Structure formats: structure tokens, C-alpha cells
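Below: one structure in C-alpha cells.
With one protein chain removed, the remaining protein chains of the complex are shown where they sit.
For chain A:
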Amino acid sequence: MMKPGTLILHVAARFLVPLQLLFSVFLLLRGHNEPGGGFIAGLVASGAFALYLFTFGAVMTRDLMRIDPRNLIGIGLFLAMISVFPAWFQDQAFLTSQWWPVMLPGGTEIKLSTPLIFDIGVYFTVFGSVMLMLVALTETEER
């Protein structure tokens, strides 16, 4: 669906979606030390697609997303649950965080951890939930 007379919006949406998605990933990853985190990043990501949704409609947004928002929710909850198990297998209290620092060539240290997996789970759940509602509402609009 193309709405006539929205050239600027069209162009902006095309360029803003990747940028905003990138920004959301940035927010997600830096969240442990600077303002950000899975919840905020998830909202930013859904903001990106919300803009696209307004411009191009539900069908094209679904095409662009490739994954059904319902599955995004599933992935998110799955990741969040996955992060529970490492502590469990080591006989520690439920949800105790585990850290696996990795040295990259060039001296950069990356700290992989269960809170990171958990946060990514939060990201996908929030993202999926908001998109599910928005897409469903737009689809009834278009019918």
C-alpha cells in the first residue's frame, strides 16, 4: 500500500529503519554500563518498524521483518529461559549470572554472560510484543 503524497516519509523510512535498528543493537549491547538495555532497545527497534508500518502498510512490513512477531516473542522468551540453565547445571541459586570473558585479537575484551543472553531475550520479547499489536491493528485497519 502506497499512500500518495508522502515522498519524504517514504525516503526517510527506508533510510531510518536500518539506522534505527543498528541504534537499537547499540543500545542493547552497551546497556550494562551506559543507559540502554534490552527493554529500551526493543522499544527503539519497534519504533523503527512502526515508522515503516505507517509508510508502507502491514503487508510490506511483514515482508521486511521476515519473522512473524509472534515468533519473535517466542524467541525472546526462549532465550530468557535458556539463560537460567548454566547456573542450574552448576548447582547455584536460580538465575545466578555466569560470565565468560573472551579476549579478542587486538586486546579487546568481550564479556559474554548469561545476563547478556537474558537481555537479548528481553529485547526480542518487547520487540515482538509491540510489533504484534501494531501489525494486528494495522491489518484490521486495511481490511
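Please note the rule applied: contacts are C-beta pairs under 8 Å (C-beta built on N, C-alpha and C of every residue); 3 or more make two chains touch, one makes a residue touch a chain; residues count from 1.
We adopt the following convention: contacts and distances are computed from a predicted model.
Colleague: What is the protein name, per UniProt, of the chain that does not appear here: "Probable sugar-binding periplasmic protein", "Na(+) H(+) antiporter subunit A", "Formate dehydrogenase subunit alpha" or "Branched-chain amino acid ABC transporter permease"?
Modeller: UniProt lists the chain left out of the view as "Na(+) H(+) antiporter subunit A".
Colleague: List every residue of chain A that touches the chain not included in the displayed model.
Modeller: 31-40, 43-44, 46-47, 50, 54, 70, 73, 76-77, 80-81, 84, 94-95, 97, 99, 111, 113, 115, 118-119, 121-122, 125-126, 128-130, 132-134, 136-138, 140-141
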